[in-house]
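A single protein chain has been omitted; all remaining protein chains appear in their positions.
Here is subunit A:
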Amino acid sequence: MKTQTINKKQEVAVKTERISGSEAVVRSLIAEGVDILYGYPGGAIMPVYDELFKFQDKIHHVLTRHEQGAAHAAQGYARISGKVGVAMATSGPGATNLITGIADAQIDSTPLVCITGQVFSHLLGSDAFQETDIVGISTPVTKWNCQVTKSEDIPAAIAKAFYIAKSGRPGPVLVDITKDAQVSELDFKYEKCKGVRSYMPVPKTNPEHIKAAAALINNAKKPMIVWGQGVILGQAEEELKAVIEKAGIPAAWTILGASALPTSHPLNIGMVGMHGNYAPNKLTNECDVLIAIGMRFDDRVTGDLSRYAKQAKIIHFDIDPAEINKNVQTDVAVLGNSKESLAMLLDAINTNSHELWLQEFKDLYAIEFEKVINNDINPTKEGLTMGEVLKQINIESKGHAAIVSDVGQHQMIACRYAEFTTTKSNITSGGLGTMGFALPAAIGAKMAAPNREVVAIIGDGGFQMNIQELGTIFQQKTAVKVVVLNNEFLGMVRQWQQLFFDRRYASTEMTNPNFIAIAEGYYIKARKVTKREELAEAIKEMIASKESYFLEVCVEKEDNVFPMIPSGASVSDVRLS
């Protein structure tokens, strides 16, 4: 038996000896530094679970109540930590239940390694019990996937999986392992993957392109930045801030870019997109240079492409060459890692300020504040608003909380009004818009950052999509704070019905159960707020709680989220009411 000298914990992972494939799975995970994984057992993955039982002191397995919960929890873990999230499931239904989380991770570039059990390899293709072609099913929604049918291929497959998941533009990968590969033996030796010859994770930044970008920026009268998650994934928050400050450029964010720059930064001009802020949406069609950083011009951001920033020169920074000119034709494309390319840009740009231009944003913000924001966060009408709930959370958490939001009106309100001081604090399902995301994702986030306040903001609809994960919270004693904003409607859909379907509320009204009783049934402290007078106190109590806490706030039933760009409209047609 040979051991390499690395840290103690990894020693167990790399010693060469004859072990079973399932033990190799666990040792490989340990070698990759995995100390927590989310999953659900079943026949085809049982040998691996048996090994996990043996290695409990090294890897903590979290039994979620549904495999979709496991995938989302792994996503939450990955998003707040910047590390790879790991989810495990059995073959067939276990594996297919992961798919929504995998698709979500794919579109939001979240590094995930999913391990699925598979039937014996001699049964493959025979419609065996609990056999599904998970490699085929997951192909379009993974960055990479593979099936392992021989135990000796396990370490290399897992090493490659981790390498691909986290390098370059991150994403989900899936490794499907047949049961015979799990039970047969191999000479185990683990080597981390250092490269795949057909895969170049980070394209080289071309200094000429930096020069061209700087020339446009230096000559711009009305430059504007829109940054996305690429800044967070590239750990380029400092570089972004330095660029913005040096050149005095107003900067807006996409929903996944939120929190990379503190909300209070004077050059932070808010969120772009369908429910983004008024000023950055409107002025997108007035800027002379638009600098897109680590964002992909999603249609929720651009509205009608044929009327998007047509007057502007476009500079696009991205790590993924396939994003360049995919939706918006660029004048200068800068490929590479955002941390490096922004550092290069910083050296090449002039010190500047654009006071008059910045004032235009402030003026439009004043209009938005008067018409929308003030009514949302300081309401005078009777019903509680989602906005005032967020405002209280900001006050009590002093902006240090990580906000995990689900999908719907509350998501837009959470992203618009949460005040972020720390990066990686906005965890939400952006690209796929997956209801049911937040409750399990918050579990993963809290486990990855136990010292941080993690508050999940969820609608009554989305809460019921993965409500069973309250069981995981209870069993794991995960101190997440869960806020359900109950409007007794599938609010976002109802808003569209009101605005575009002549108020025909087809199947969007919800008769809800006693959420408090349900939370208490899981032994989670719970409180319900129906009146404004109780709100501040309840949120104070929630944030002060050392344990998990469930808060239901009954908000106005038919409130709408504004501003709004109706689908198919231009960003300059953003509506305030």
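One rule holds in what follows: contacts are C-beta pairs under 8 Å (C-beta built on N, C-alpha and C of every residue); 3 or more make two chains touch, one makes a residue touch a chain; residues count from 1.
In the analysis below, contacts and distances are computed from a predicted model.
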Considering the UniProt annotation of the chain absent from this complex, which name among "Acetolactate synthase small subunit", "Ferredoxin", "ImmA/IrrE family metallo-endopeptidase" or "Lipid kinase" applies?
"Acetolactate synthase small subunit"
One chain is left out of this view; which of A:I19, A:V135 or A:L305 touches it in the full complex?
A:V135
Which listed residue (A:C146, A:A212, A:A479 or A:I516) would be found touching the missing chain in the intact complex?
A:C146
By the contact definition given up top, give the residues of subunit A that touch the hidden chain.
135-136, 139-140, 143-147, 164, 195-199, 320-322, 324-326
